[in-house]
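What follows is a structure written as C-alpha cells; I'll ask about it next.
A single protein chain has been removed from this complex, and every other one stays in its place.
We call the chains A, B and C, going by the order they appear; numbering starts again at 1 in every chain.
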C-alpha cells in the first residue's frame, strides 16, 4: 500500500493490469462475442444488415488464432496485432472502428509493462478519439461512440474521485451499459442505421452493444475483488 | 310414342337433343368448369403443372363469347366452332384433346337438326377415337380416355338394352365417374403425370375429371325426367 | 402470392409488351396470336428456327429470339404450351423460303400443338421439320410413356442450331444437328421451394423447410424423390451422377457444363454448384470446355438449380462460340 503521489492524502492500491490480464480480457471478449453472435446479429437485422455478430465473431476468432504467437510480446504489440487482425478480418463499419480501438490502445500504451487505471483511462480516451476521427460520429448519433464515450468519462471521474480500481472499472461498465441503452430511443445519424431515419428509433445499436461488452469484459476480467480506496 | 324401327318390339320415346340442348350443354359446362377451376388445378398440381383448371376455364370463357354469334348456325357448326375456339385458347395437352372432342362431334353430327341417342353414342365414340389418335393414350394410361371410353361403352350398352334416354345418359355419366375414380390408383403412362412414374399413383387424373364433368353435364342438362322405356 | 404483377390473366400480355418496348432493335411482338420474332424476319434464304412453350421460363424462349438463335418464339399461358395458331402464324411470319425448324420440348401438349401447327403450315406450302428435346434424366424413359421432359438442353440446342441456320445450313442439316445435340445432352434439376403459378395464387407444392425435391420439372412437376436438404456439394453429386451415367459421359469427353437457376436461386449459389460439378467431372476425366451459368430456363420464382451436360466436339464448339444477339444471350456482337 503506497501513498499516491497525485493524491497525497489518500492511500490506494497500485492495482495494475498485467499483460496476462490484457490477454485474458481479449480472450474472454472473444468468448463473449461468440456467445452473443446471434444477439448482435439480431440487433443489426433490425436497423442494419444482420452481420455485426458474424463480423465481430469472425474477427475475434482470427484474433484467437493469432494470440498464441504473441504471448511473449509486450502489451502494446499484442494490442496492435489485435487491431491489425480485426482490420483484415472484420470488414464493414465495425472492422476499421474496432481496429482503431485496439491500434490506439496499443499506441497509447507503448512500452508499458503494466497498465494502471490512469493509463487505461488515457488509452481508452485515445481509442474513443480515434473512433470519432475515423467514423465522424459524435455522442448521440446512435453508434458505438455512445457506449465508449460515457465509459471513458466514468473512468476519468472515478480517477478524480479516487475510487478503487474495481469500482472504477465497474463504473465505466455501468456507464457503457447506460450509453448502450440510451441508444434505443435515438434516431441514427451515422452508419447504416441512419438510412432508416425515424424508423431507427426504438432499437438498440449493435455496435454500442458490442462496445459495452468490451468495457464490461474488462471490468469483469480485471476485477481484483478489492473495494478499498 | 313410336315404335323404334330398330327394336320393333319395344316402344320408346323419340327423345332427341335439340340445338338448344347442345348450346345449353356447352354453356352449363362452361359454368361447371368455372366453378371447378380451382379443383381441377389442385388435381393438376399433384401430378402435373397446376394449370388444367385455368386452361379449361380460359377456353370455355372464350367459347362463351363466341356462342352468341353461333346460335343460328346448325349443331355441327356450333360444335366445330367450339372445337376451333378451344384449339386456339386452351393450349397444353387439354387444348388439342378437347378441341378434338368437339371437332369430332361436329364432324359426326354433320347436317343433324336433332340428335338421338344413337347419334350421340356414335359421335361420342368418334370423339373418343379422335382423342386416342391424337394423344396415343389407351384406357388405363390415366388420362381423359379413362373417363371417355367407359362413357361411350355405357351409352352403347344402354342402347342395346334399350334403356330410356335419361337412363342411358345417366349410365354414361356414372361410367365416366367410375372411370375417373379408377384413375386414382393408376400409374400414368401418358401426359405430364407419366414423368412421375410410380409417384403418379394415388391421385385422380385432372383430365379424366373434366371429361367426367362433360359427360355428366350432358346427362343433367339433357335429362327429360323421363324414365319410361 | 408475392409477385410484381398486375392481374394474373395479364401477366403474359404485359410481359410481351415489356419485351416489345425493351428490345425493338432485336425483336418484334405479334399479339393475338402471340409470338415474338426477329426484327428483321423473314431472313431470306435462311432456315428459320421456331420454338415456344409455356411462359414462366424466361428468358426462354422469347429472350432467345434474334440473330444467331431463334427466329420466333411462341409463348403460351404460364406453364401451358402455346396453341397451334400461334405456332402457325409464327412459322409463316419467319419462313424465309428455306424451311422452318420447330424445336419442341417433349411435353404432350407441346408435341400436339406443334404437330398440328406443322401440319397446317405444310398445308400452306411451308417446309417444316420438328425436333423434340427430351434430356431430363429424372424421368424414366420408356416406349410406353410420354418419355422424358425437355429441359435445360433446349437452351443449348437453340443457340447451336440457331448458329447453324445463320451459317446457311439447310433445313435437313439443322434438324440433324438438333437431333445430334439432343442425343449428346442430358439434364437434371432440383427444387428448394415451389413456384406459384399466378392464376393459382398459391405454391404448386408444399416443400417443408428442411426438404428438397430432386428431379423436379420446370413446371413444378414433382420429381424423382423428396429428401432432406443436403449440402450443395452433395446435391451437385445427386444431379450430376445420373446425368453422367445416362449418356454415359466418359473420361476424355469434352463437355459444356450448364448450371441453371430455376429462378429464385441467386448466382452466388450457382457458382458453388458449378465449382463442385467441375471438380467431379475433372475427377472423372471429363473436361469442361464451355459453360453457361445463370437463370436461362426458369420456373417462375422457384428456388433450385439444374445441371445440363452436352458432349462437345469441334463443330459444336464453333457453333456455340458463334455470335449471338438476343435479349437473353449475347456475345460476339
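Operating definition for what follows: a contact is a pair of C-beta atoms (placed from the backbone, for glycine too) under 8 Å apart; a residue touches a chain by one contact, two chains touch by 3 or more.
All values derive from a computational prediction rather than experimental measurement.
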Omitted chain's touching partners, listed by label: A, C
Touching the absent chain when the full complex is considered, from A:15, A:97, A:151 or A:208: A:97
Identified contact with the non-displayed chain, of C:168, C:231, C:248 or C:285: C:231
Selected residue (touches chain absent from view) among A:19, A:58, A:80 or A:177: A:58
Contacts of chain A with the absent chain, listed as residue ranges: 38, 41, 45-51, 54-55, 58, 87-97, 134-135, 188-192, 194-197, 199
Residue ranges of chain C at the interface with the undisplayed chain: 2-7, 11, 14-19, 21-22, 55-56, 58-59, 63, 192-193, 209, 212, 229, 231-233, 235, 263-275, 278-279, 288, 291, 293, 295, 298, 300-301, 303-305, 327-328, 330-333
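The rule is short, and it goes like this: only the chains that are shown with their structure count from here on.
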Centre-of-Cα separation between chain C and chain B, whole angstrom: 34
Chain A-chain C separation of Cα centroids, rounded to whole Å: 57
Multi-partner residues of chain C (each touching 2 or more other chains): none
